[in-house]
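Reviewing the structure listed below.
A single protein chain has been omitted from the complex, and every remaining protein chain is retained in its original position.
Right, subunit A next:
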Amino acid sequence: MTKLTASNLSLAYGRQLIIDNLDFAVPEGRITVLIGANGSGKSTLLRALARLMKPEAGAVLLDGKDIAHTSTKEVARKLAMLPQGPVAPEGITVLQLVKQGRYPYQSWLQQWSEADERAVRAALEATGMTPLAERPVDALSGGQRQRAWIAMTLAQGTATVLLDEPTTYLDLTHQIEILDLLYTLNEREGRTVVMVLHDMNLACRYAHHLVAVKDRGIYAQGAPGDIVNAELIRNVFELDAHIIPDPLYGTPLCIPASQARRAQERQAAVPVHA
């Protein structure tokens, strides 16, 4: 297991402060989901956790060591990050893409090994991409393409996986497919997952630990059932909403109120049937 924490972390673009003096520990072996309004700094925080961005102040610690002062290859063997909307080079096949996930294990002395081969095969298998291994990535559907990238991330063989909006631009079926895949990976292999999701309801369904980002810091964190209520939605998203239990899983379901449709148009509350 690896321990990923942020300590007194401040992040900025130029003089614009995005995250201010944040302390945060990623729960090990769990699925953590970051939510928050557009531009609230979710991606920025995730990028900093993955050392893609240098802190203005404070540090990100991986197993107690500042990642800024750890060899980047060593970090890459413990921590994988899938940025938002990655673009594969034209014509590259799924297998070639997934093999790149083994880059942190390669060196002049250590070329392609049996362990690399096994990790690649397992990643293809786990994502259901084995039958598509020889296909060019740019010839795949959106959902398949995202699975190929996740397979690359898995091939990296890290205990912790960070993903920035892995379901954006996918239709509902493929969103569920990707989240199920990540959920299963967490369940079977105990990998720690940290991701940004846009869909509040899916975030509540799949997260063990929910983190609401607002005002340059964490507004609230905890199990979705414990922290999600109308007040949180109002404060984090500036939106009036009703929270009801998800009829399938009992996790919080967020029903936003509209501005354009007036209150008297609303139907009397209908009891929800399971």
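Keep in mind that, in the parts below, a contact is a pair of C-beta atoms (placed from the backbone, for glycine too) under 8 Å apart; a residue touches a chain by one contact, two chains touch by 3 or more; residues count from 1.
Heads up, the rule we're going with is that contacts and distances are computed from a predicted model.
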- prompt: From the names "Response regulator", "Putative DNA modification/repair radical SAM protein", "Iron ABC transporter" or "Peptide/nickel transport system ATP-binding protein", which one matches the UniProt record for the unseen chain?
  reply: "Iron ABC transporter"
Message: Tell me which of A:L4, A:A88 or A:I150 is the one touching the absent chain.
response: A:A88
Statement: Of A:G101, A:G143, A:P166 or A:P224, the residue that touches the missing chain is A:G101
Task: Extract the touching residues of subunit A with respect to the undisplayed chain.
output: 47, 50-52, 71-77, 80-83, 86-92, 96-97, 100-101, 103-104, 106, 136, 138, 156
